[in-house]
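Removed: one protein chain of the complex. Kept in place: all other protein chains.
Note that the chains are named A, B and C in the order they appear, and that numbering of residues resets to 1 at the start of each chain.
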Amino acid sequence: MAKGKTEVRAWIDENYEDLRNVARVIWERPEVELEEEFASGLQANVLERAGFDVTRGLAGLPTAFVAEAGSGEPTIGILGEYDALPGLSQKVQAEEEPLEEGGAGHGCGHNLLGTAGVGAAIAVKRVLDAGTGSGTVRYYGCPAEETLLGKVLLARDGAFDDLDAALTWHPMNTNAPWMAESLAMNSVQFNFEGTSAHASAAPERGRSALDAVELMNTGANYLREHVPDPVRLHYSIVEGGGKPNIVPKEAAVWYYVRAPSRQRVESVTERLEKVAEGAATMTETTVETEYRAGCYDTLPNGVLGSTILENMAEIGEVGFSEEEYELARDLRRTVDDVEETMSRQGVPDDIIETELHGAPVDEIYDEGEQFTASTDVGDVSWNVPLGQFTAAAWPIGVSAHSWQSTAASGSEIGYKAMRFASKVLASTAIDLFRDEAILENATREFEAASEGSDYTAPLPEDFVSPT
Amino acid sequence: MAKGKTEVRAWIDENYEDLRNVARVIWERPEVELEEEFASGLQANVLERAGFDVTRGLAGLPTAFVAEAGSGEPTIGILGEYDALPGLSQKVQAEEEPLEEGGAGHGCGHNLLGTAGVGAAIAVKRVLDAGTGSGTVRYYGCPAEETLLGKVLLARDGAFDDLDAALTWHPMNTNAPWMAESLAMNSVQFNFEGTSAHASAAPERGRSALDAVELMNTGANYLREHVPDPVRLHYSIVEGGGKPNIVPKEAAVWYYVRAPSRQRVESVTERLEKVAEGAATMTETTVETEYRAGCYDTLPNGVLGSTILENMAEIGEVGFSEEEYELARDLRRTVDDVEETMSRQGVPDDIIETELHGAPVDEIYDEGEQFTASTDVGDVSWNVPLGQFTAAAWPIGVSAHSWQSTAASGSEIGYKAMRFASKVLASTAIDLFRDEAILENATREFEAASEGSDYTAPLPEDFVSPT
Amino acid sequence: MAKGKTEVRAWIDENYEDLRNVARVIWERPEVELEEEFASGLQANVLERAGFDVTRGLAGLPTAFVAEAGSGEPTIGILGEYDALPGLSQKVQAEEEPLEEGGAGHGCGHNLLGTAGVGAAIAVKRVLDAGTGSGTVRYYGCPAEETLLGKVLLARDGAFDDLDAALTWHPMNTNAPWMAESLAMNSVQFNFEGTSAHASAAPERGRSALDAVELMNTGANYLREHVPDPVRLHYSIVEGGGKPNIVPKEAAVWYYVRAPSRQRVESVTERLEKVAEGAATMTETTVETEYRAGCYDTLPNGVLGSTILENMAEIGEVGFSEEEYELARDLRRTVDDVEETMSRQGVPDDIIETELHGAPVDEIYDEGEQFTASTDVGDVSWNVPLGQFTAAAWPIGVSAHSWQSTAASGSEIGYKAMRFASKVLASTAIDLFRDEAILENATREFEAASEGSDYTAPLPEDFVSPT
Partner (left out) sequence: MAKGKTEVRAWIDENYEDLRNVARVIWERPEVELEEEFASGLQANVLERAGFDVTRGLAGLPTAFVAEAGSGEPTIGILGEYDALPGLSQKVQAEEEPLEEGGAGHGCGHNLLGTAGVGAAIAVKRVLDAGTGSGTVRYYGCPAEETLLGKVLLARDGAFDDLDAALTWHPMNTNAPWMAESLAMNSVQFNFEGTSAHASAAPERGRSALDAVELMNTGANYLREHVPDPVRLHYSIVEGGGKPNIVPKEAAVWYYVRAPSRQRVESVTERLEKVAEGAATMTETTVETEYRAGCYDTLPNGVLGSTILENMAEIGEVGFSEEEYELARDLRRTVDDVEETMSRQGVPDDIIETELHGAPVDEIYDEGEQFTASTDVGDVSWNVPLGQFTAAAWPIGVSAHSWQSTAASGSEIGYKAMRFASKVLASTAIDLFRDEAILENATREFEAASEGSDYTAPLPEDFVSPT
């Protein structure tokens, strides 16, 4: 085992109570996208107190920050997130009940995500300070993952330009390197404007923006046949007219376009814009295209994946107690169709059987798989080699963005997953600092895989954060 | 001139200041549908103090009331309204500026409408008390005209069953009997429910309620070809899905169905329900039909129309001052396309030229015309012979439901229109009390016109007011 | 009675057998649009033999001709038609049975229409030759009325430019001046072209022309709400793809656009073209607009209508025999819903009761009415004052374009209607030749009604007849 790895793991074990508290207070005070003042402030302070140089506010995002320690090459970044989800407030129990009616909740476990990174960064700094390995370690406090904004704006701003590799994880239901590719995506709203008129007295004088929205959607459904598999198009009508007696002057529809590559997302978006334009022509209305967000697919890195797998093996069991297994079983019982849900996510059959994934997988099982969701981690992965993994923060059978995952993220299950993840992050960072070959190979793989693709942020140049 | 008519007109002139104050304070304190506590309370109190028997709260509507005086036959009802419109707050001036940002306003002049009736009822009572004519006079305080609920619920409750004739008016831009027929209408919402699913990860497991709404609307637009002219169908999507990444479990669309007869509205509504059902079948969702309101077309009464015309001729000029003409001209200047707007409403060419209609028309000009809007006065007109007219409460060129009509309704123009209308209502009531032949002829006409139509309220039996 | 009118009627009676034979042989040999070689040839020969100067082939239409007699002013034209309808072959009997399976038939009675005009023209010529009145009489042999081409191409070619008035009639179920206005119309086909591809192997490479057609139609159904009443839009898909396994490269939809005025037809057609363009944009296909036909609404002429009414009164009974009434009753019995069908056509209630209209109406009953079909007679009516009427060639209850009207048009009912019509045409022409005031008044009325409308043929400049 590379020197320094024992040290980082020990430090994390010793400081588990503090890290657990950070994750717990963030869980108790959930903040949605771009409002993560408490969480980002807390983490920045913790890192600053630990001797990091902290820059608060990046790329026009007040709740983004970067904390840096060490010096020289290589520069290894650890990515953290801390935004919560609206409407997912939930108590730590196996029965649905909000902590605060209608409140937000950490259904994606970002209270754990960021904190594991904070712990890893500090542990690594201490090893570097002790002279074991050299280089620079950074923690990126990334807001607004749920709306795919944070890392995209950071990437556009060049925040990852001088990085050599990035490491991150995500709370989930298995302990495994994450090699499946997420979908690139655009989030685009089409705002139509027509002419209002009394719908009964003078409908012929009206030009209905809602007609345009509906015709656009009809056109988009026809378009489905003529785009390559797998493309995902989905939408909601965010403005559908007021009282029926007025021909709607304004109406709007919000689309997500997803595909396995950025290029395809762009080409389908272009075709969708033609559909919108056609709908406007049909109805004598006008349409304005409003880009709300966008991201890249993730480019997994096999070299970093293998390094992560090895570190997981060394770390071994997560160490759940019987009490935690009990809670896992109770939560799992509230889920219909565990088997189907999990197999859809590509979880291997033997894992599906267990209630809680207590030890890491033996091998990578999702290489070449398509993960049918999107994350702004994708954008980082097209800038630098990215190592990414999951840790079991909730039981097998539970999905992210559920009340069950919110409960688990605030329970000891979640905190132990965070501890495990923190050790994996730190160990892998140490490997990168100490074994040049790993970084060289990872970089070579990255360059081959991304060849020809010069990263350009998937947002219009004049896009500014809605903060 | 029938005895008693001089008296009612004189009484109204003498008490103009008081009536004006009632209309003014209601204008200053606009209350939207079903919230008309102040206005209904004030009018009920005024009538009670004048010796009327008042019953507050009718047909499950706390802000409805009836005030009665006199005794024996015939029973003549005067219909009043007092609800305001959301978002139409406006100062009394010829420039758009709200009194209260986002507040309600009397853009339909109901502050004048009800108060004119209150004045007329009291004036008539005094004449009856004096022994000139005999019978019963009633004032109906009718809430929620704007949502077509008040008179419909009253009619369903039998409030007009023992009435011999009803009289009412509406603030508008001419002084004339109102013989055009308004459209019968249904206001129906279709609530679809499907199955939610992650729109990217498992769209095949979702059944989209929004798909159903859109397919229903497509079907409804195809239906347009196959319904008789003139039918009006218009809708808005009141629930169109949340974030696009979830297949919408719930979605809803709100329709108005209008046609010249109740029967046709019902038959088209039935066909629209089939369209909704077909959309649910297509998408494997379910649909629930929610009746929100409905009303009859108006059945104009020529006998009462002629009586009104005669009384208008006797009353003569409204009596606008030069200052009021000045305001009218200023308001008119803020309106585009005066000529077109007015001619669409069937206003004769010679009237369009003037800025403010200061004297009544010479003859009925809108007999057999279709008025392409709806009112719950229609329901009364299918219960008893109805006399209805308009008085010029705002300038020629101004439409109802505008900031200009709100301004005019709070100005001296509106108050003088109210005075004129009050006199016409009272005079016509006196005619009905004193000349049996008028009521007989009006009743005969009513019976011939409504033959075979037994009034049934256009609402499901289990419908209750949303109060 | 004006001198000459007795003579023309007598001549028609005397030559009834010959005229009847002309109408009969044309009925026996039905020829569809642009193929009327026999009918046009026969009529041209008959007129030539009677001393008319005949020009065969006009405006690029081989089966059009004009026959002229007399000299000087005024010039009065009589319009004739002779095309049959595909698929309407029927024996002269009250039971559906084709003369020739799948063959054409005179379901619109044009065998009578043209022949009545031929008889009238000859009778008038003889009176003019005898020195009673002076001027020029013309018979226009107009092909392809059913596809709205004949008179439109003649009008575009200037064939009616030097005419002072035109007279025509149409076989129908009443004897009456025809004052209702028919609808102006465009017949336009939209031909879409996309890119074919194997629909299973590579649908993403296809751009479906059928998608475009369907999206256009969806858009057109949405458009219905926003055009003024009454507009009629109807269409059929004339090319809808081949085997489903190929993405359709070509697809086409054929529209009729109808409205009460030429201007509105054009404005709605323009909007429909935008819908087509929008559909092409949506689907990345191209669209070509192909004008197939078009016509004007008819401008009725009250002066000529009154003159016709007077002549009808003078002529009196059509003279049907008991046998003919018997046939009429038998035919009428095969029709469902006589009352509804007839009242929809605006036939007065008292006429609906009778089985066969044996005498002319007493007064004009359809002034200001909208006739919801289209005819190329409309185009003539925007060039010169037009007198038009109907004669009862089939029983009340029978509609044009039915097997019953085909049977009646080949029966004695039809021939007697033709005789009556021939007399009305001839008498009215004589009035125009002898009483200058009628023509002056008719012209004055025409000029007032058509003011500002300079006739332009409703066809693209490069349109040529499909002959």
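As a convention for this text, contacts are C-beta pairs under 8 Å (C-beta built on N, C-alpha and C of every residue); 3 or more make two chains touch, one makes a residue touch a chain.
Bear in mind the structure is a predicted one, so any value in this text is a computation, not a measurement.
For the options C:S200, C:Q263, C:S321 or C:T456, the residue in contact with the chain missing from this view is C:S200.
Listed residues A:K3, A:R224, A:R333 or A:R444: the one in touch with the omitted chain is A:R224. Note on the undisplayed chain: of the listed residues C:N15, C:T55, C:T195 or C:T372, the one touching it is C:T372. Screening A:K5, A:R138, A:H234 or A:H401 for touch with the missing chain picks out A:H234. Among B:A10, B:A130 or B:M282, only B:M282 touches the chain that is left out of the view. Where subunit C meets the omitted chain, the residues involved are 183, 187, 198-203, 210, 214, 217-218, 232, 234-245, 247-248, 253-256, 258, 344-345, 372-374. Taking the whole complex into account, subunit B touches the unshown chain at residues 203-204, 206-208, 211, 214-215, 218-219, 222-223, 225-228, 247, 271, 274-275, 277-284. Subunit A residues in contact with the hidden partner, per the touch definition given at the top, are 218, 221-222, 224-225, 229-230, 233-234.
Following the convention adopted for this analysis, only the chains that are shown with their structure count from here on.
At the interface between subunit A and subunit C, two copies of one sequence, more than half of the residue numbers in use appear on both sides, so the contact is built from largely the same positions.
Centre-to-centre separation of subunit A and subunit B, using mean CA positions: 55 Å. Here the CA centre of subunit B is 47 Å from the CA centre of subunit C.
Within subunit B, residues 218, 234 each touch two or more of the remaining chains.
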